[in-house]
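Take a look at chain A:
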Amino acid sequence: MNNKLTLENIQQFDLDEFQEISGENIFACYQCGNCSAGCPAADFMDLAPHEVIRLLQLGQIDEVVKTNTVWICAACVTCRVRCPKGVDLSKIMEAVRQIVLRKKNNYVDLNKIESELREKLPQIALVGNFRKFTL
Partner candidate 1 sequence: MYEPKIVAFFCKWCTSAGADLAGTSRLKYPPNVVGIRVMCSSRIDPEHIMAAFRNGADGVFIGGCHPGDCHYQTGNYQTLKRITLLKQMIEDLGINPQRLRLEWISAAEGQRFSEIIKEFTQQVKNLGQLKSEPLQ
Partner candidate 2 sequence: MKRIGVFICHCGINIAGTVDIEKLTSQIKEYPNVVHVENYKYMCSSPGQQLINQQIMDKNLDAVVVAACSPSLHENTFRTSVQRVEMNPYNCEIANIREQCSWVHDDKQIATDKAAKIIKSMVEKTVLDEPLMPITVPVNRKALVIGGGVAGMQAALNIANNGYEVILVERESSIGGHMAMLSETFPTLDCSQCILTPKMVEVDQHPNITLITYSEVVEVSGFVGNFKVKIKQKAKYVDWEKCNGCGDCITECPINTPSEFEQQLGERHAIYRPFPQAVPNKVIVDMDECIQCMVCQVFCPTDAIDFNQKDSIVEQEVGAIVLATGYQLYSLKNLPEYGGGEIEDVIDGLAFERLLSASGPTQGVVKRPSDGKIPQDVVFIQCAGSRDPENHMPYCSRICCMYTAKHAMLYKHRVHQGRAYIFYMDIRSGGKDYEEFVQRVMEEERVVYLRGKVSRLYEEDGKVVVCGTDTLTRRNVEIKADLVVTATPIRPIEDIDQLSKLFKISINQNGFLTEAHPKLRPVESLTSGIYLAGCAQAPRDIPDTVAQASGAASMVCALFSSDQLYHDPIIAGVDEDLCSGCGICVGVCPYSARTLNREKGIVEVNEVLCEACGACSAACPSGAAQQRNFTDIQLKNMVKAILG
């Protein structure tokens, strides 16, 4: 435990931009953890879903963009359906992805996918994947 929480980031984090992209108010979240409890992919994530919101509430966007969590999320919207505050976490995850992608950092590369697999996969898998992980 060496990383102290520095709250200077709260000022640096462009909350307006974030809310513009996501359309969500991250401060509605009261950290009940229901999103994490119900997340089917939580085992694969380095940050639990509720932690993503918590870090954003505290302006720690730098830490959030480094996690794999937002890339593991498949927008199944289970969290949204059960969220007691009606926060759409899938939109928050998307907004973080967009912040990364809009800096021209694609997360997947079509050319690196084996052509054999590419032929087998249903189109919706490929289109969906590129929609989420490339600009």
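Criterion applied: all candidates are chains of the complex that A comes from, given by their letters.
Everything below uses one rule, namely that contacts are C-beta pairs under 8 Å (C-beta built on N, C-alpha and C of every residue); 3 or more make two chains touch, one makes a residue touch a chain; residues count from 1.
Quick caveat, the model's predicted, so the values are computed rather than measured.
Every candidate listed (1 or 2) is part of this complex; the one in touch with chain A, counting any copy, is 2. By the touch criterion stated above, chain A contacts candidate 2 in their complex at residues 30-39, 42-43, 47-48, 50-51, 78, 82-86.
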